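Complex shown without one protein chain; remaining protein chains in place.
As written, the chain order gives the labels A, B and C, with residue 1 at the start of each chain.
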Amino acid sequence: MTINIRTDSAAPRTGRAPTSLRFAAAALAAVALAALLAACDTPQTTFEPRSDAAQRVHTIYIFVIVAASIVGFLVLAAMAYILVKYRERPGRVPQQIHGNNTLEITWTVVPILILVAIAVPTIIWIAGTTQPADDDALHVTAVGHQWWFEFRYPGLGPDGGDLVTANELRIPVGRQVAITLEAKDVIHSFWVPRLVGKTDMVPNRVNQLEKFKATEIGEFYGQCAEFCGSAHALMRFRVHVDSHADFDRWVASMNAPPEAPAVGSAEEGGLRVFRAQCATCHTIQGVSEGADGPNLTLFGDRATVGAGILPSTTANVKEWVSDVRALKPIPDPREVPIEGVSRVMPTFYVEDPDKDLLTEAQVDQVTAYLQSLRLR
Amino acid sequence: MAAESAHHEEHNHPGPRQYIVIGAILAGLTLIEFGVFYLQLDPALMTWIILVLSTSKFMLVVGYFMHLKFDDLRFSALFFSPFVIMITIAAVLMALFFNLTR
Amino acid sequence: MQYVTGIDDHRTSTGLDNRKLLMWAFLGSDVMFFGTLIGTHLIYRNRSLSGPQEEILSIPITTVSTFVLLMSSLAMVLALAAIQRGNMGGFRFWTVVVAVFGSIFIGFQMFEFAEFAHLGLTPRTNLFGSTFLVMTGFHGAHVTVGILWMWSLVFASFKGKIHQGNALQVEIAGLYWHFVDIVWIVIFGVVYLIGAYGAENRALESVEHAARAASLI
Partner (left out) sequence: MAANIGILRRPVSTAGVWGWITTVDHKRIGILYGVTAFVFFLIGGIEALLMRVQLAQPDSEFVDAGTFNALFTMHGTTMVFMVVMPAGAAFFNFLVPLMIGARDVAFPRLNALSYWLFLFGAILMNFSFFKAAFPDVGWFGYAPLTTTPYTLSSSTDYWVLGLQVMGIGTTAAGFNFVITILNLRAPGMTLMRMPLFTWMTLIVSFLIIFAFPPLTIALTLLLFDRFFGTNFFDTVGAGADPLLWQHLFWIFGHPEVYILILPAMGIVSDILPTFSRKPLFGYTTVVFAGAVIAFLGFGVWAHHMFTTGLGAWATAAFAGATMAIGVPTGVKIFNWLATLWGGSLQFKTPLLFALGFISMFMLGGLSGVMHAAVPVDTQQQDTYFIVAHFHYVLFGGSIFGLTAGIYYWFPKMTGRMLSERLGKVHFWVMLIGFNMAFMPMHVLGVLGMPRRIYTYSADQNWAGLNLFVSVGAFVIAVSILLLIINVLRSVRKGEKAGMNPWAASTLEWAIPSPPPHYNFAVIPTVRSLHPLWDEEANAVEPPPLPAHGEPHMPSPSYWPIVVAFGVTMVCGGLLIWQASTWLGLAVIAVSGFIGMRGVYGWVFEPVAAEEHAEHAEHPERAPAHHA
């Protein structure tokens, strides 16, 4: 069959040389560059698993990436070949092919096979998540708050109650951890890339995180992965994987009330301030029982302040206590009066004598007090 | 062929008399549903009975009052394809929300 | 390709009328609309934390209002049959019947909502209140639109704008009306009968309801 083409304006006949090859090279270069950058030390990477669960996911991840890359590469290569081979040249007569059933069936069936190859490990993995927890597993309940994490260890607290901490989860190495996820206000998501994939914390629902066993002692970065309002970017946390001995020591310390500070010391002043201003929201084991804010027991041993956002240095803690809004976009309490929503931390020191709730000296004292709460 | 189908239509097209009959059937089915509600049946059984009865009413109205039974098939397609999609979605949602999938 | 002059510009490729096709497409879309509403109601069943739930549904009263709506559908199809035969009197009579029955149905619904408010159920009370009242409220809004449409048809027929020649107008309005009716068939079956089955206090409540209803009508 020939085609008679009706053209009104003669289209210019400049078939450009094919360029997709060059493009493929550029894409490869980009990937290579990316890989290079990835070699930097990135504490939150998903590619250096340090638990059995993360490792299982990682294996599938690699398999899927490789499969997709092969498919992608082959298709791009085929495209490049076609573009070179069939570019317009004098005398080329386009072949009027309308279709070919064998071919079409082939490229329906082959992708199905590849997809089955991806689906099988996926489904095996899903089935694996329904396994019950080990008998000796450590059970933890993690609760998402706007914008911090609460961790409860049922049965490890005083009198067999809950042991409660915040923003820094401590777990023993080599022992399975089964985490139950809840949320106080909006949806959050619990994610420690190197230890375990994420699962959402949904109000009025109880979710189970995939059970995992950390394989290496160390400190791991975690972050809330579901958009949860203004400070979502600053809702981070840490997981400390400890040796069994260290973990047990930590549990014991958490349950022991702190020693009373020396009379006349800055810490003593700090305790007084704490009782007056902070105790309604913050719990310190043996000192206070507040429910709206993070538990501050053994705060002096925490690596971070403000839900994993800053190293817990004296300067940072001071700034946090005097003006959290300088560090974190938390709405002003006057704008969040709705019932049922957790109360947010007030700003305590503004350089306006009329509004001061705390003096700068008091801030120093309470900081000193908080930092004195250490492991024994 | 054309004449035949015209004849065919002529024959089956419901008129006022049939409409009233169907109206009576609808009323009757509703009455039965009402009655079933007061029989002390097993809830599952009752649910199925009501589903069957309601579906029959539904089909009667759609088929006769809305004329779909006699009308162009493409109207049926336009109406029932979202129906199938919606029923499936609703069933999946119910399964999910009543935790039948855990 | 060819250019043939004299082809009727207004023919349609399927031979089906544009407006009727539009109405069916709209109804298909409305299936998704009501399906979502009913689905929302169903998945929130038995999740309310407090306040009245299905036990306050009155089956006897709703059976009556369902019957009224079914009969309005019958009147609708009779109106269509009448106008197709050129019987304008019959058409007007039956169309008015549709509108009146529709209004009675709305009356029942308003009574029901008022009664529920009396029993402490508003859209703000609990999940049942929100889903049930919004779902049936949207259905009621559809019925109301239908009633206005019916009256418009009757008035238009007096102005000579609705006649045997464009009975299609009535047919389309009828499709809408019947659809509203079948949505109610589903709601009555699934939400009322199945929903309220086994709920406590039902019998007692119903008698009370019926008495009130009687005094109201």
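Basically, a contact is a pair of C-beta atoms (placed from the backbone, for glycine too) under 8 Å apart; a residue touches a chain by one contact, two chains touch by 3 or more.
None of these values were measured; they are calculated from a predicted model.
A.B. asks: What are the shown chains that the left-out chain touches?
C.D. replies: So, taking every chain into account, the missing one touches A, B, C.
A.B. asks: Write down which of B:A27, B:M59 or B:I85 is the residue touching the left-out chain.
C.D. replies: Residue touching the chain left out of view: B:I85.
A.B. asks: Counting contacts across the full complex, list the positions on chain C that touch the omitted chain.
C.D. replies: 1-5, 7, 9-10, 12-14, 16-19, 21-22, 25-26, 28-30, 32-33, 35-37, 40, 43-44, 47-49, 123-124, 126-127, 129-131, 134, 156, 160-163, 165-166, 169
A.B. asks: Name, in rising order, the residues on chain A that touch the hidden chain in the full complex.
C.D. replies: Missing-chain contacts on chain A: residues 2-9, 11-16, 18-20, 23, 26-27, 30-31, 33-35, 37-38, 40-47, 56-57, 60-61, 64-65, 68, 71-72, 75-76, 78-79, 82-83, 86-89, 92-100, 103-104, 107-108, 111-112, 115, 118-119, 121-123, 125-127, 129-130, 146, 181, 185-187, 189, 191, 193, 196-200, 202-205, 207-208, 210, 221, 223-234, 309, 329, 335-336, 338-341.
A.B. asks: Counting contacts across the full complex, list the positions on chain B that touch the omitted chain.
C.D. replies: 74, 81-82, 85, 88-89, 92-93, 95-97, 99, 101-102
Assume only the chains that are shown with their structure count from here on.
A.B. asks: If you average the CA atoms of chain A and of chain B, how many Å lie between those two points?
C.D. replies: Inter-chain centre distance comes to 50 Å.
A.B. asks: For chain B and chain C, let me know how many angstrom lie between their CA-based centres, rounded off.
C.D. replies: 15
A.B. asks: Would you mind pulling out the distance in Å between where the CA atoms of chain A average out and where those of chain C do?
C.D. replies: Once rounded, the distance between the two centres reads 50 Å.
A.B. asks: Which chain A residues reach two or more other chains?
C.D. replies: Within chain A, no residue touches at least two other chains.
A.B. asks: Do you know which chain C residues sit against two or more other chains?
C.D. replies: Answer for chain C, listing residues that touch two or more other chains: there are none.
A.B. asks: In the complex, go through chain B and note every residue touching chain C.
C.D. replies: 15-16, 19-20, 22-23, 26-27, 30-31, 33-34, 36-37, 43, 46-47, 50-51, 53-54, 57-58, 61-62, 64-67, 72, 74-75, 78-79, 81-83, 85-87, 89-90, 93-94, 96-98
A.B. asks: Going by the contact rule at the top, pick out the chain C residues touching chain B in the complex.
C.D. replies: Against chain B, chain C makes touches at 14, 16, 20-21, 24-25, 27-29, 31-32, 35-36, 38-39, 42-43, 59-60, 63, 66-67, 70-71, 73-74, 76-78, 81, 171, 174-175, 178-179, 181-182, 185-186, 188-190, 193-194, 196-198.
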